[in-house]
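Only one structure is covered here, and it is reproduced in the block below.
One protein chain omitted, others in place.
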Amino acid sequence: MTSAHGVAVGVAACAKTFADGTCALEPITLDVTRGETLVFLGPSGCGKTTLLRIIAGLEQPDRGGRVLFNGADVTAIPIERRNVGMVFQSYALFPNMTVAENIGYGLKIRGIDRAERAQRVAELVALTGIEGLEQRRIDQLSGGQRQRVALARAVAARPSVLLLDEPLTALDAALRERLRFELDSLLRMLGITTIYVTHDQAEAMALGDRVVVMRKGAIAQVGTPREIYFVPANRFVAEFVGAANLLTARAVNGVLNLAGGKLVTADVNTAGDVVAMVRPESISVVAPEAASLSGQIERISFVGDRQRLTVRGTIERPLLVDAPNTLNLKIGERIGLAIDPHAVRVLPGERP
Amino acid sequence: MTHRLFVRLSLLPLAVVVVAFFLLPMLQLIITGASGDLGLSAYAAILFEPRYRATLINTVLLAAATTVATLVIATISGLFLQRHRFFGRAILVAMLTFPLAFPGVVVGFMIILLAGRQGLIGDVTLLLLGEKLVFAYSIAGLFLGYLYFSIPRVILTIMAAVEKLDRSLEEAARALGARPWAIHRDVILPALAPAIVASGAIVFATAMGAFGTAFTLATNIDVLPMLIYTEFTLSANIAMAAALSVGLGLVAWAILALARSFSGNTIAAAG
Partner (left out) sequence: MGNRLSFLAQLALTLLVAAFLIVPAILSMLAGVTANYFRGIRSGLTLQWVMQVWELYADTIVRSFAVALITLAVTLIVGVPAAYALHVRGGRLARAVEEIITLPLAIPGLAIALALLLAYGGLSDFRRSSLFIVAGHVVFTLPFMVRSVIAVFALIDVKTLDESASSLGASAWRRFCDVIVPNAVPGILAGSLMVVTLSLGEFNLTWMLHTPLTKTLPVGLADSYASMRLEVASAYTLVFFVMIIPLLVAMQIFADRAGRQVALR
């Protein structure tokens, strides 16, 4: 892994209300460390793209908001002079230029001479794996190729921060997965401070050093992918970042009383009415007789790498359980459920 | 230079040209209209003065007749051409849209060739009926002339609208048992209605303001544009000519604005 490049980015109380009155962002304060890849994750309309554009300099925050690069206030500086590299959702490649000209455009603006430009373009072409395409026009490229050209172009002039607005959304699912992997290696190799926007939670967790989950213009949680996944701060994050079973129950001495039995949590002091979360993959199927929790299989979905069961009778709602794909189960069968107490996450502050 | 400044500078030449050569002159026109003997009431003269009112009614009737005839013919032909593929179709479409750029003068000449003293129709009727039918220089000739430049325009618009029709609605109607006539009445024509109304408005506004055709056919056909022309050049009644022009302009603009609320985009009268 290369050393960190780029600037540290700070967002201080940046809010955004548009001319027609819609409030796209509540005041957000955030810090991005140098060389870190930070992902803004959330459903459409949550304000993630607006925040990205404010950091880029394409939008101005409401009064009082500031954007800082390495501690210096850049809020008044327009995007042309912020030295950012931006990849747009539609890639925005210039149809009137070849691939090589596109990639070299930022360098041309900065007055780099032809020979040096050609060398740098060649470097980037090799880095992004698009050798042979240099003289092609944009409409002759596939989606995946365009994405790589967009990235090469953004990175060519050595920006201080790389900003990606849903770069994989325009591609089909199979391609997306393959490119996600390549994008990840590339970002790690470049080591530039990167801010990445997506609505796809798998992408966010695969690529991000930290993830900022957003909802309705505000931050729902900031943390590493593991933190977000295993220790969600609230209901929204729990349900957005993966499948989640949410149970409401009365806890006594750290044990939840459920319709289908008892569930032991890791914290003995848990008491009162709580909302807890358990992920389907943390639940194991065992023989019903010995288990403290049991239920009846209502539906089985064979997804390929696992079977997703819908189990009735455990809690007031159907419970989602991921069982190994080799297990022979039948609808109507009674099964026992074993759950590691540490896999039970009691959501603080959520009232049943 | 900031982006905002650049945007503002980009609009500057446009502002200068439009103000100097359109807005100010139009203002001058409106003021002149009220500067004659009748003053501001010159603007009402179009409705109250019998001679002007007769011309107005003439013009409106002619424009209305043109509109109805054009819409009927162009809708039938437009639907037919867009929905059927046959040998020679492309040539037929080219023939029908070819007169699109003809100025009114040329259209007038076409009508003279058809229905004038040496015209084709005159020759044919002479052969068949023993008498030469000449009607180019009357209001019938003018009507034909208006059809001549209106039909190509509307056919193109209709054909474009027909192409955008959602075929699945017709298929659903067929599945429910509707015969072709019912499908046309209940599905196709309602769907084409915005295009038909918008085109009809353009035809009407263009016919109201058309000058070249009437000028070529005769200077004594009683339509509004000819009246304005004679007031200005022959009677030197500049104020009246100005008032009538403003009135005509307002009417044409109002009709097109109405049509825009049906079609949703800006459309133009020309000719």
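Just so it is clear, A and B label the chains in written order, and each chain counts residues from 1 on its own.
Throughout what follows, contacts are C-beta pairs under 8 Å (C-beta built on N, C-alpha and C of every residue); 3 or more make two chains touch, one makes a residue touch a chain.
Keep in mind that what you see is a predicted model, and the values were worked out from it rather than measured.
Residue A:Val84 is the one among A:Val32, A:Val84, A:Leu293 or A:Val346 that touches the chain not shown. Interface note: of A:Leu30, A:Val74, A:Ala157 or A:Ile315, the residue touching the hidden chain in the full complex is A:Ala157. Contact with the chain that does not appear here is found for just one residue of B:Ala42, B:Ile151, B:Ala173 or B:Leu192, B:Ile151. Residues 1-3, 5-11, 13-14, 17-18, 21-26, 28-29, 32, 73, 76-77, 79-81, 84, 92, 95-96, 98-106, 108-114, 118, 120, 147-148, 151-152, 180, 205, 208-212, 215-216, 225, 228-229, 232, 238, 241-242, 245-246, 248-249, 252-253, 256-257, 266, 268-271 of chain B touch the missing chain (whole complex, contact as defined above). On the side of chain A, the interface with the absent chain consists of residues 56, 58, 78-81, 83-86, 88, 90, 92-96, 105-106, 109-110, 153-154, 157, using the contact rule stated above.
In this section, only the chains that are shown with their structure count from here on.
In terms of their C-alpha centroids, the spacing between chain A and chain B amounts to 58 Å.
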